[in-house]
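The complex appears here without one of its protein chains, the remainder shown in place.
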Amino acid sequence: MDILYFAWVRERIGVPRETVTTEAKTVNELVQELIAKEERYAAAFADISALRVALDQDLSDFDAPLDGVREVAFFPPMTGG
Amino acid sequence: MDILYFAWVRERIGVPRETVTTEAKTVNELVQELIAKEERYAAAFADISALRVALDQDLSDFDAPLDGVREVAFFPPMTGG
Amino acid sequence: MKIVVQEAPFDFAAEVEEFGQGRADMGAIVTFTGVVRDNDAGDLDAMEIEHYPGMTQKALEKIAADASARWDLGDVLIIHRYGRLEPGEKIMMVATSSPHRKDAFEAADFLMDYLKSRAPFWKKEHTGGDASWVDAKDSDEDALNRW
Partner (left out) sequence: MKIVVQEAPFDFAAEVEEFGQGRADMGAIVTFTGVVRDNDAGDLDAMEIEHYPGMTQKALEKIAADASARWDLGDVLIIHRYGRLEPGEKIMMVATSSPHRKDAFEAADFLMDYLKSRAPFWKKEHTGGDASWVDAKDSDEDALNRW
């Protein structure tokens, strides 16, 4: 599964994209796995309410299932326009 | 005093502008004088609620005084934009 | 503030290009353009626009000044044509710039409401030899109560 990071999430984690192998069933489970991995993930995911997630390029929720999902993206609230 | 007419008021009265000498103290009195003059004025001023008036190029009311006014304009509700 | 009342077509692209040029303090620009719309039968020959020359400029300046007093605007542009226009031709435009999006939007909306009912223009539709004055709508007058 590809994981993408944008804006300050990308900066805290230090890479824009990585590929992981995971058994996580939901976004929340994936986040817990990442947090457990390294301090930089714990820093980026410290406050989930400050983050948004997209699954295969559609906005989604942290309790959404990951079945069949190929690309997960984490980022702060968007500031377009 | 100059009196100007626009849109269908102008068409009913038949002239875009005329100069009158009047002792009318208010717009309403002026309208009554005009109505008394000729049928075409009576036709144009039959329904005052369908008309608007401007005094010296500012929108005004039919009960406004005419002291010092040099130009009176009658027209239907505006349809700009 | 720029107010133009003219019979000739205006260059919309050039006007919007010029408007707000070189201002780094205005984050938002809104424009509205009115186009002569053909009728449902598609047989409108022309829209004739009459105005009150002595009053028009003054009325438009007042409307623009009212908007500037009410919202935080960098600039206001109003262009309105008169004379005979064909379907598809641009009748008029307004533009507003502001540091804030909401101000630019609201001010443009306000300008249009007031232009519709407080600027001395009258429209006459010419259709297959017939001609009729466009009636003002009650809803146009009601729209002023929003502000």
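For reference, chains read A, B and C in written order, and residue numbers begin at 1 within each chain.
Please note the rule applied: a contact is a pair of C-beta atoms (placed from the backbone, for glycine too) under 8 Å apart; a residue touches a chain by one contact, two chains touch by 3 or more.
Predicted model, so just to flag it, every value in this text is computed and none were measured.
Undergrad: Kindly name the visible chains that come into contact with the excluded chain.
TA: Hidden chain contacts in the full assembly come out as A, C.
Undergrad: Touching residues of subunit A against the unshown chain: what are they?
TA: 4, 6-8, 10, 54, 57-59, 71, 73, 75-81
Undergrad: Even though one chain is hidden, which residues of subunit C still touch it in the full complex?
TA: For subunit C, the residues touching the absent chain are 12-14, 16-17, 20, 22-38, 87-88, 99, 101, 104-105, 108-109, 112.
Note that in this section only the chains that are shown with their structure count from here on.
Undergrad: Which integer distance in Å separates the CA centroid of subunit B from that of subunit C?
TA: 26
Undergrad: Between subunit A and subunit B, tell me the centre distance in angstrom, where each centre is the average of that chain's C-alpha atoms.
TA: About 72 Å, centre to centre.
Undergrad: Based only on mean CA positions, could you tell me how far subunit A sits from subunit C in angstrom?
TA: Distance between chain centres: 48 Å.
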